[in-house]
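Missing here is one protein chain; the remaining ones are kept as they sit in the complex.
Read from first to last, the chains carry the letters A and B; within each, the first residue is number 1.
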Amino acid sequence: MEYFLELFLGGLTRGSIYALIALGYTMVYGIIQLINFAHGEIYMIGAFTALIVSGVLSMMGWPTLAILVIAAFVAVVYSAAYGYTVEKIAYKPLRQAPRLSALISAIGMSLFLQNYVLLAQTSDFLPYPGLIPDFQWLKPWEHVVRSTEVVIYLTTTTVMVLLTILIKFTKIGKAMRATAQDRAMAMLVGVDVNRVISMTFIVGSATAAIGGVLIASHIGQINFYIGFIAGIKAFVAAVLGGIGSIPGAVLGSLVLGWTESFFTGYISSDYEDVFAFIFLVLILIFRPAGILGRSESQKV
Amino acid sequence: MQPILNVKNLTMDFGGLRALDSLDISVNRGEIVALIGPNGAGKTTFFNCITGLYTPTHGDVLIAPPGQAEKRINGYKPNHVTEAGLARTFQNIRLFQNMTVLENVMIGRHCRMKAGIPGAIFRNPSTRAEEKQVVADSYAILKKIELAPHVNELAMNLPYGAQRRLEIARALATEPFLLLLDEPAAGMNPQETRELDDLIVRLRDRENVSILLIEHDMKLVMSLSDRIYVVDYGKKIAEGTPEEIKNNPAVIKAYLGEEVDA
Partner (left out) sequence: MFNREEIKKSFLVSLWFMFLTFPIMVIRVNTIYNRVEWRWDRLLMIGIGSFLLSFVWRYFIKRKEAGIQKADAGDGNETPLVQRILTTPKIYYPSLAVIVALAVAFPFISSMYQTNIMTTALIYVMLGLGINIVVGLAGLLDLGYVAFYAVGAYAYALLNYHYQLSFWIVLPIGAALGALFGILLGFPVLRLRGDYLAIVTLGFGEIIRLVLENWNAFSFGPSGIANIPRPGFFGFKFSLPEVTIYIYFVMLVLVVFTIFVVNRLENSRIGRAWIALREDEVACQAMGIDKTRTKLTAFSLGATWAGMVGVVFAAKTTFINPASFTIWESIIILCVVVLGGMGSILGVILGALVLILLPEYLRAFSEYRMLIFGTMLVLMMVFRPGGIVTNVRRTYKFKAEDAG
């Protein structure tokens, strides 16, 4: 039973992280129907930025909590800035182009960002400082759940709530939903579509950065390549939930997290990544609309 | 005489929305039939249902190709419908933009050709003869539609009216017995519309195809059609000769606010 609980909570952790990344995929897809291949890289850049900032600050002798807050903040700002810039360079000029062109451009961006970090920093795994403090009150349950995991659950929940408020109740959220429904129509009624798309990239990237900081603290090391696999898995989660749907992304992430956790825990850990891909293939073949998505009928 | 297209009780639901409601529509051999109705009445949905792009919720789509027994084609894939002898054009032009005019028509011949992969690679005599025949046939069709001077141009570079005509040429190349035209005159100027009128009549008289068309240009509809069906909100509200339709109170009501230009 305890093993089950451990796997369950481990799956919840994975799922929460996937969710933070999957949100960016789903929001961008909802608005411009593009699989933002470079999204995983944005998450990686967030983790790297936090690593660099915390490295500098800790050498200057700052207190841990301050470092955590500042590093996370800077990571969010930078990821958002990268997301914004990537959209302006690689996607905006391709608004009218065939969808595959934008997808190829996105793959190019992903390749570029990976190698940019590889060349400017290092190809080695870097140890990630344990910024998240150990909670004393958690001591009795330490063998089941670590404090980083508790922080991950709390942060993810907070981000979800804030995001839902943003989309449901703010003006920009309404504009986003309008653009996702019908871009031409939104433009006609006076929505600044370019601004909405930029905002979507900024919000999605910022969320991914939070995911980056959290997972890096949890796992304890990063390199330039962490974005790719995480990105693909988060994409699987987004598709599983129904791409374009925000609650779907969360649900899909949790389902993927748990399945992975139980599969590796009870069956075999060799094929952990194969499993995610098989999942992806099966969903796309049998239920491309996902759990919560509506199937779209082709317009003729 | 048995109608060549006989649609009975056709119903199409999208989720909770009933787009087509128990439509009965038929086309006889050699007829030009028009399907009219306000925007959003379900006319294009009707075309999509009988050409296999949508699978209708209820009802029967029956066709009787010349010299063959009647058969039911609901649930056929679009390419099988075309093979069975129904060809269509699209409201928003859907040509193969980066292929030449001739190639567009040759694509229409695809389902009447046999060459497979070995034939393509080895170019055996029968494949070569087939290719030659297809080029000649396609060129002949283009001459009929008066697009011959443009054979080697890319479809995207044709003027608008010519693109609409090329869609008709491409559909004709599949050897249909019934041609479905979705707003063939949309966006044409009066001169082009007159030419289209002549072309459609010529197709019926010389090429042995019957025609079912969706059209908003009432002048064209009234002058061309043998019979007219009027649909609104997915339901048939009237049918008859142009004369009968013109004086039908239900039709006038459906078009209230829209000018009946005839």
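Keep this in mind: a residue touches a chain if its C-beta (ideal position, glycine included) is under 8 Å from a C-beta of that chain, and two chains touch if they have at least 3 such contacts.
Nothing here was measured: the structure is a model prediction, and the numbers come from that model.
Only one of B:38, B:65 or B:119 touches the chain withheld from this view, namely B:119. Which of A:111, A:150, A:166 or A:187 touches the hidden chain is settled by the complete complex: it is A:111.
Remark: the residues of subunit A touching the chain excluded from display are 33-35, 45, 48-49, 51-53, 55-56, 59, 74, 78, 81-82, 85, 89-90, 93-94, 97, 99-105, 107-117, 119-122, 126-127, 232, 235, 239, 270-271, 273-274, 277-278, 280-281, 284-285, 288, 298, 300. Touching the omitted chain from subunit B are residues 51-53, 77-79, 82-83, 87-88, 90, 94-100, 102-103, 106-108, 110-113, 115-117, 119-121, 123, 127, 130-131, 134-135, 139, 143, 148-149, 151-154, 156-157, 170-171, 174.
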